[in-house]
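One chain of protein is taken out of this complex; the other chains stay put.
Entry: chain A
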Amino acid sequence: MDMILLGFQTLADPMVALMLLVGVMAGMVVGSIPGINDNIAFAVFIPFSFSMPAETALALMVGVYCAAATGGAIPAIVLKVPGTASSLLTAEDGHAMARKGLAGRALSIAITSSVVGGILSSIVLLLFAPSLARVALEFGYVENFALAILGLSSVVGLLRGNIVKGVIAALIGLLVATIGFSPMTGAARFTFGNINLIEGIPFVPLLVGLFGIAAMLDLKADVMKTRDPDAGPESLPKIGSLRLPKGLMRRLTPVWGTSAAIGNVIGMLPGAGMLMAIFLAYDQAARRFRRKFEGQPGEETWGDGAPEGVAAPEAANNAVTASSMVPLLSLGIPGNSTSALFIGALALHGMVPGPLLFTQHGNVAWMIIVSFLFANLLLWPVAWVVLRTVSRSIFAIRKEAMVGVIAMLCLMGAYSDGANLFNMWVAIAAGVVAYVMRLASIPLGPAILGLVLGPQLESSLNNSLRISNGDWLIFFDAVNHPISAGMMVASALLWIVPAAMGLRDRARAAKAAAATKDNG
């Protein structure tokens, strides 16, 4: 308790508190710019942070990290261009709401969900960091494989209509993930002798291309289709009122609870990351929506403006931010690639994350934890200011110009990751591929999930089998690997339940048809 107070005390330093605020604002802006994400912002910022005291630098990083996940939702809703990878799913229902004149409500749901998810996970971090870290240690190779399978199974919730196309997309993602040297033999695969591909396709530029460049092409096509030489510039959807009706808050509360819980658990597990959390949360919300609301009068269909489709991923991605610090601070194990950059920032200031951090630098460790709580409390006011100022002026730019601006920002963002020109070509190629996939109505979501989970799937499978001497049953061993066995069952249910329900519905429909025929 004393230590927690020490954390508050460190944060109470006006300079540190100010930097946290600056970080939240910067993160919100960075997140809301397509092509630039927190990863890139950190890579640019870390060298500067060297000259600052550790507390200030880390407070700023916490602010950026929390707010970037929220800021990404702004262009996702207004432009259907996700600002960050974590707002990929928000773009679907969020933008649909915006087109129906509910942009303000969608943004409001996104921000409120972020705050709720973020605060819940900050509290978890504050109260349980050291004890929860032990849970992360239970995850070995076998459990990680089962987790990857569970993540991939969540695509079922994403697939509307064409399951085959969804599976094809996931396979494309998994195949692309095999580019680069094989973890098992060290041999290069599909690199065509290009040294830039040795470690696989550079990930940040790839994401920038898949979201930013593809969305830019989409926007461009849109502009060309609707071009009318006589008409003035087309305006973007008005943001409108940000008020959330009470009934909607009540309705979304269970979604927030589930999504924050998913984000908390996934965030703590090393290697899983934000994308997996948003997919799992989205999947859960989709199931709930279909069960309770779909088909009722006045309700949208899923993917076309359902409020849960915005609330779930946004609550989940902010829940990941704080919980990914649990294993990082107490064990030195980063939960995802962005939190891994905190290790670098800490090391630059002579601190090594891990078991000794709390004893040697307790004030900084607790300051980081407390900062997460305050950063999330700052999110709403800062989001309000950013929406009313920065975003309003950005979205006043006409669409034609916006296309160019986004393209430039994306290419810059891709380049700044490693200062490598090759990255720009990666972004462009990925953007074109994603655009073609959209034309062929192959969903992008499963492909991304495949890309993210591919390496984890491959190495955890190989390593598990190496440890078990080739015995595949190790994944279902309820005695020695109960977590894995449980997740395998859960994954199977994710596939079986919708199929069974579909069959039941079909049988019922047939019976009903038969009955009407008899009567008639």
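Some notes on this structure:
Here is the rule we go by: a residue touches a chain if its C-beta (ideal position, glycine included) is under 8 Å from a C-beta of that chain, and two chains touch if they have at least 3 such contacts; residues count from 1.
Convention: contacts and distances are computed from a predicted model.
UniProt records the chain missing from this view under the protein name "Tripartite tricarboxylate transporter substrate binding protein", selected from "Molybdate transport system permease protein", "NADH-quinone oxidoreductase subunit H", "Tripartite tricarboxylate transporter substrate binding protein" or "Universal stress protein". Checked against the full complex, the candidates A:6, A:126, A:244 or A:340 give a single residue touching the omitted chain, namely A:340. Of the options A:184, A:385 or A:440, the residue whose C-beta touches the omitted chain is A:184.
Taking the complete complex into account, A:140 is the one of A:53, A:140, A:257 or A:486 that touches the chain left out. Only one of A:8, A:50 or A:495 touches the absent chain when the whole complex is considered: A:50. Although one chain is not displayed, its contacts with chain A can still be listed: residues 42-43, 46-47, 50, 136-142, 181-188, 193, 195-199, 202, 270-271, 327-328, 331-334, 340-341, 343-345, 347-348, 350-356, 359, 417-420, 422-423, 455, 459, 463, 466-467.
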